[in-house]
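Comments concern the structure below.
For this view, one protein chain was removed and the others were kept in their places.
Per-chain residue numbering starts at 1, and chain names A and B are given in the order in which the chains are listed.
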Amino acid sequence: MGAFITTPRHGIQLALFVLGSVLAFALAMAAMHALPTRYRRWITVLFTFVAGLFYLAEFVIPAGVGVPAGSSRATDNFLSKYLDPVGNASAIIFAVAVGMGILNLARVNGAPLLRGRPGWQNSLAFFAGLIAMTVVGLTRWHAMLGATTPAARRAVEAALVGRLYHLLFDGFYSNLGGTVFALLAFYIVSASYRAFRLRSREATLMMVTAFIVMLGNVPVGPTYLTGWIPEGHWFSFAKVEHVSDWIMSVPNMAAQRALIFGIMMGVIAMSLRVWLSLERGHFFGQED
Amino acid sequence: MSDVWTTITVLAGAVSTLAIFSLLYRENPVYRFFEYLFIGLAAGYGLVLTWSDVLYTMWYIPVFQQGAWWWMLAFAAGLLYYTIYIRKLAWMSRLLIGTMMGLSAGAAFQQVATQYAPQIAASFRPLLPPTWLGVAVRGDSPNLTWQQLVNNWVVLAILVSVMAYFFFSFEHRSAVMRKTANLGRWMLMISFGAIFGQTVMARMALAVSRLWFLLVDQRGLAGPGG
Partner (left out) sequence: MLQDRTRHVLYLLLAAAIALPFFTGTVIPPTVGPEAKALYKAVEAVPNNKIVILSLEYEAGTLGENLPQTRALMNHLMKSGKRFAIMGFEPIGPVYGQIEADELAAKWHRPYGKYWVNWGYRTAYVQTLKAMAKDVAAAIRTDHRGVPLSKLPVMRGIHSPKDVGLVIDITPSTYYEAWMAFFTGPAKVKMAVAPTAVMVSDIFPYLDSGQMVGMLKGLAGAAQYEALVFGRTSRERGITWMTSVSMTHILIIALIILGNATEIITRRRKAVGGTA
């Protein structure tokens, strides 16, 4: 039976097995759907629990349990061999979900475009970018599939589809993405003069620390500010890069570690609540 | 011909950059247009890469070229996400999301053990010198310098005080607790100042790369870092 299921198929057999598996999956979901509504939450709770239990059990069960003696996979237990298929299945499932993001964006931008609302030109820009990049990207990818040598790949890049791809990716996408985040630098400069006010001793401490770290990070601090102090001299601890390094690796490190402990508590609490389906909220509490 | 395309691509980059920078002058339709264009391009590119790097290599080739038909079940399971759009079937999307979240929750316990637990171990640092007035005090850490000793005490003080600051489950009644939490607040200011100092450098680096492209080197068509 195991061999029947895990033997690769080809030709008509493959088509039958593929259709059959989809049909079987659909039937299983239909059977679950046919159950009374009150069971649906428990099915979800069960699946969530078993999924979490798999990874937890695989981690805590000692190495060698359920594995033949003398096996080459000394760190494994009887659950470890399922990590790879679960990982692959999860990757495929998450990849299929990407379409949802596209659908939502299309829905949000489709309404202004179809109804001629103000800003429809922006929605048109969205769809133009989406369709152009998808079509050109997939066409180029398909052409590259058949290009197995560097010369063939260069030929694809020199063709129209390659040129268009570089126009969209290198010309538009990369520059637009980089510049959106670069705007923040200008806002910081504006805020530095207009908003950063040292109205308390804590704020002053924060700003002095920031000044030291900023000057220690960039070459101008160590070179021109404290470059006159020779390395190895008893006073070299006062070199701005050493002070900055000390601030980062001692007080900052200790404070961040304390934050990590708090995060750790939160991760444990939240993971337990999700795993045991104790979480409440719009998503978790919905009933059909 | 390639020079023409290169010129067009560089011009497109320059126009895109200036269009986004136009927001610095004031809000305008050109900026909005290019912002939406960017979102569309990003969405399209994500779609292309999801197919080419993930679905094609991990699903299409195994199923349709190697005959591993069972991966079709994973694809079918992924389609359950889309039942969220059909009210009657929406519970199936929660089934799938719950399963994925269960996997992540189960994995999180490993995260606590392998990522966070070593932090607890690393917090226990030697607080006494190896020798005191010629008498051996501790056998381990024989090379502990006085600077490291001072740093260890500073780390301990800051760690305890910052943790005390974040104890919100009970009121800080005693003066010791209040003063310790207050010290924690001051130490957090040092950490925030360090974060601010680093953040400034991060943002400036991005602006530098953009102006480099505009003013100096447009040849770097590998991306805006060029």
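Some notes on this structure:
The working rule: a residue touches a chain if its C-beta (ideal position, glycine included) is under 8 Å from a C-beta of that chain, and two chains touch if they have at least 3 such contacts.
Here the structure is a predicted model, which means the values were calculated and not measured.
If you put the hidden chain back, the residue from A:L14, A:L168, A:L205 or A:M253 that touches it is A:M253. Of the listed positions A:G99, A:G177 or A:G262, the one in contact with the omitted chain in the full complex is A:G177. When the full complex is taken into account, the listed residue touching the unshown chain is B:A205, out of B:V30, B:L127 or B:A205. Only one of A:M32, A:A128 or A:M144 touches the absent chain when the whole complex is considered: A:M144.
Listed here are the chain B residues that touch the chain not shown: 24-26, 42, 45-46, 49-50, 52-54, 56-58, 61, 103-104, 107, 110-111, 114-115, 118-119, 121-122, 191, 194-195, 198-202, 204-212, 215-216, 222-226. The chain not displayed touches chain A at residues 55, 73, 75-76, 80, 83-84, 86-88, 90-91, 93-95, 98, 144-145, 173-174, 176-178, 180-182, 185-186, 188-190, 192-198, 207, 211, 214-215, 217-223, 241, 245, 248-249, 252-253, 256-257, 260.
One rule holds in what follows: only the chains that are shown with their structure count from here on.
Chain A and chain B have CA centres that are 9 Å apart.
Interface of chain B with chain A (complex): residues 2, 5, 8-14, 16-17, 20-21, 23-24, 29, 32-52, 54-55, 58-59, 63-64, 66-82, 84-85, 88-92, 94-113, 116, 119-120, 122-123, 151, 154-156, 158-159, 162-163, 166, 184-194, 196-198, 200-201, 203-204, 206-207, 209-210, 213, 221-225.
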